[in-house]
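Got a structure for you, written out below as structure tokens; questions coming shortly.
The complex appears here minus one protein chain, its other protein chains still in place.
What follows is chain A.
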Amino acid sequence: MDEEPERAKRWEGGYERTWEVLKEDESGSLKATVEEILYQSKRKRVIESHGQVRLGMMRHLFVVIDCSRSMEDQDLKPNRLTSTLKLMEAFIDGYFDQNPISQVGIITTKNKRAEKLTDLAGNPKKHIAMLKKAVDTVCVGEPSLYNSLKLAIQTLKHMPGHTSREILIILSSLTTCDPANIYEMTKTLKSLNVRVSIIGLSAEVRVCTVLTRETGGSYHVILDESHFKELLMLHVKPPPTSSSSECSLIRMGFPQHTIGSLADQDAKPAFSMSHLDSSSGPSLGGYFCPQCHSNYTELPVECKVCGLTLVSAPHLARSFHHLFPLDAFIESPVEEHQRNGFCQACQGELKDKSIFTCPSCRSVFCVECDLFIHDSLHCCPSCIHSQTAS
């Protein structure tokens, strides 16, 4: 788990006395401590921003899910596989919410082989459907790290240089069965600029530590289900790009959405190019590629006919808040603030322990509004009033 091998392992340190966190007050109730713990957990969710670091917006991520025998273990309810697949659905939703122009693919590994569950695609529905079906897979055999990495690289190495190439492995077994030297594979990954991160479900494995350290990824082992969710969600945010990735101008198309109706003289029915194999018939409306006029039902998509990436302006706008992150607000105890006891955003009373002040406009917010502003809104409600130029 630690990048520097010199740091002491958990069993080498003293015992952690977790019961000492709870303290009773004079009347013997734990209410104050419980409120404090809840308050701290609320604050923990505000992740610190990276500052002026270039982030990789267009990501190609492969998720490798271990389907070996150890996934039938019941320490995560109902068993590890079901719990993992449910968390993966939430991860995919969050991933496409924060990175709308990125792509994800899923690989499963069992019985010393690896196979692709879904290919790299930008549409979340297909992935979620396959994840739901995968709950019935039989977990058998041993996973193979080498084979799954090789399968992922086969697609990733063809991706253009300005995108970030990532692999996230969820490994529950303590062993891996590889046909060739995994350290050679590590060298290949490094040369291809692929970043590998691993989430372990059992314990720390040395080969994973070396793999992630060499490629620049992160390695964590879960403590329980909520920790698992937290670790997964850490990978939703775009990572800082490595210095060797190229920056280029990507040619993209912005198609118009036409809502065709039968009364319209010019409306011609067309088949959607992304659903040629499904049984749905031609439709009148949809998005037409500006270059070759093929029809698509949803965006973002890469045109199969002419290769142009098609997006809509809101998809790009979704990523803007990563480029202009909001500063953290200054926390101060509520007793110092006497002026008016109302939060500027929701007009509610300030009854929590502390209040938050925006550094630029000095407006005061309560804990829930502060959390909402930093998690979802990404802009201070008072600052955008006084901005005459954004």
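Basically, a residue touches a chain if its C-beta (ideal position, glycine included) is under 8 Å from a C-beta of that chain, and two chains touch if they have at least 3 such contacts; residues count from 1.
One rule holds for everything that comes next: contacts and distances are computed from a predicted model.
**Student:** Select, from "Palmitoyltransferase", "Hemoglobin subunit alpha-A", "General transcription factor IIH subunit 3" or "NEDD8-activating enzyme E1 catalytic subunit", the UniProt-recorded name of the complex's unshown chain.
**Tutor:** Not shown, but named in UniProt as "General transcription factor IIH subunit 3".
**Student:** Contacts of chain A with the missing chain: which residues?
**Tutor:** Missing-chain contacts on chain A: residues 54, 57-58, 97, 161-163, 246-259, 290-291, 308, 312-314, 316-321, 323-324, 340, 342-347, 349, 368-369, 372-373, 376-379, 381-382, 384-390.
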